[in-house]
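Got a structure here, written out as structure tokens. Questions coming.
The complex appears here minus one protein chain, its other protein chains still in place.
By letter and in written order, the chains are A and B; residue numbering begins at 1 in each of them.
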Amino acid sequence: MSNSSARPTPLVGHPTALLEVQELSCRFGGLLALDRVSFSVQPGEIFGVIGPNGAGKTTLFNLISGVTPASGGAVCWRGEAITTLPPDRRNRLGVARTFQNLRLFEGLTVLENLLVALQRQPRSTALAGLLNSPRHRRAETQRLEKAWQLLEELELDRLAERQAGTLAYGDRRRLEIARALATGPALLLLDEPAAGLNPAEKEGLAALIRGLRSRHQLTLLVIEHHVPLLMRVCDRMAVLDFGVRIALGTPEQVRRDPNVIEAYLGGGA
Amino acid sequence: MQTLLNGAAAGGVYALVALGYTLVFSVLGVINFAQGALFSLGGYLTFLLMGGRISANGGLPGWGLPLALPFAPALLLAAMGAALASLLVERLAFAPLRQRNAEPLLSLITSLGAGLVLVNLLQLLMGAEGYAFPAGTLTGLPAAISLGGARIRSVQVLLLVICAAAVLLLTLWLERSRGGRALRAVAEDPTTARLLGIDSDAMVRLAFLLSGALAGLGGGLVGVSVSLPGPYFGIGYGLKGLAVLVLGGLGSVPGAIAGGLLMGLAEALVPADASGWRDALAFAILFAVLLLRPSGLLGRRLVEKV
Partner (left out) sequence: MERHAAERHAPVSRWGCTNVIDNGLLVQMLIGALLGVSVYLPLAAGQLSLATPAFYAVGGTLAALLSTRWAALGAGADGSFPLPSFLLELLLAGALAGLLALLVGRLVLRLQGIYLAIATIALVEIVRVAILNLPFTGGAIGIFAIPQPFATASGYLVPALALLALAGWGCQRLEGMPLGRAMAAIRDDELAARCMGIDTTATRLSAFVLSAVLAGSTGALAAHFLNTWNARQGSFDASITTLAFVILGGSRSWLGPVVGGLLLTALPELLRPVGDVRLVLFGLVILLGPVFFPRGLITPGLLERIGGRRQEAPR
């Protein structure tokens, strides 16, 4: 074990990979939702995960973001195991996510949703906040500036004062992305970003994802039902079926993989 | 021997109260804080039905019912009275909130409000002081019997027997009868139960009716075996029942019974010179259990779906 942290790290990942998933398994009662799934994501990549319904895609995201505990295997971040860290610690290391079923802070305004996520950028102490010290005011100004930048980037600025719960579906999806970006991640996990969008919005999504990568120096891991979209935007992808990774490679390789054709066509999907 | 019996008898009463909470919790997922007040009501109704008269400080001094029933029918009628009052609590404190789809949290407040109204009406009618059942209330029963060389109070035996019978009947009814199965179906999954043609509102009312009867029964039994120390006496039992409820796991019938007995016995084992601390014991145990096993001894774990 090369690292010196107090926590024992049973598995140490490859140092050049940003995220590495090693033999990851998740069991719910008698159901094996994920069965020894492995892959690694390199910095700057857009990595897609596809698979039929119930293949374990969202479970995979829950394990990577720390929402669900893994039953076996490891999640490594920049070569160090983070499998037992809670979600907030993982976020602070640079892992941010969106939710397929949208979990905005619906009682708060759009702007406040971003300010929540910006709470450590920059840090300020509670005492400074209570006393409204100059330092706290500077921090607040910076937070507001960053929030407005993100709102403009995702075309939400005119909705800033609206309650998040009252937004249209497409706007909520973009707010989820903006909120995740506000935490300053290195890796962004997008869970079905195209779900519920209209055709025009879906069309814009590919450009949005590429734009996010270049503007924020991001690595992206995207789950998507809409396979053609992912084929266009991803550098590499993994295919899950019944919790097992059945293929891995560039979109071109995956498209020709007999296992994938079997899973998508053989299953009658 | 007497200690253990005392413990088991108290435990039986706690189990009755906890079962009352359990019935309502399993169908509605909320706690009915009026349970303690219904317990008081049961005690006072038993007293009045047996021919007890209101003292000089009550709202109607010297008044009493024009009848003096023996203990058994009086207890049964009191339990029925508490059951009807429980139905009224459901009508006033729970039904309006359910119709409006309001936050479940609000029913904590409204049910406590209903309990406050009930207890204070009792106080208005009966006065704040305590009542004792007259000696010889249980005709034909010797004050004490000897068992294996030890003399024990027979009223405690009676209390334990009645509690056990009530718990057994309820469990059998839940397991075996049509109504019991329907109630369990609603507790398991209200939507599916409705699709199967079960009237879930009727089941909610049934749960309140039964839980009120259990509370009334407990109040009458405690009144006869100890005394009625004032209209608020049920609140204390209500709180202990709450501790038992969590100890056994919310919504678990065997848990409520086991938890009640455990709690009663634990309290009985507190030495006499520390008896002042007895009331804290239930909550200290509750605290420990919650920290070690948040879903209770026999409860199910809840998992949030993402």
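Definition applied: a residue touches a chain if its C-beta (ideal position, glycine included) is under 8 Å from a C-beta of that chain, and two chains touch if they have at least 3 such contacts.
As the structure is a computational prediction, the values presented were derived from the model and not from experiment.
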| item | value |
| --- | --- |
| Visible contact partners (per top-of-document touch definition) of the missing chain | A, B |
| Hidden partner chain, touching residue among A:V116, A:A195 or A:V244 | A:V116 |
| Residue of A:Q22, A:T58, A:T183 or A:T219 touching the missing chain in the full complex | A:T183 |
| Hidden-chain contact residue, picked from the options A:K57, A:R78, A:R97 or A:R213 | A:R97 |
| Interface residues of chain B (partner: the chain not displayed) | 30-31, 33, 92-93, 96-97, 100, 102-103, 105-106, 108-110, 112-121, 123-124, 235, 239, 242-243, 245-246, 250, 276-277, 279-280, 282-284, 286-287, 290-291, 294, 304, 306 |
| Residue numbers in chain A that touch the chain omitted from display | 65-67, 86-88, 91-92, 96-97, 99, 103-108, 112, 115-117, 119-120, 124, 126, 129-130, 132, 136, 140, 161-163, 166, 179-180, 182-183 |
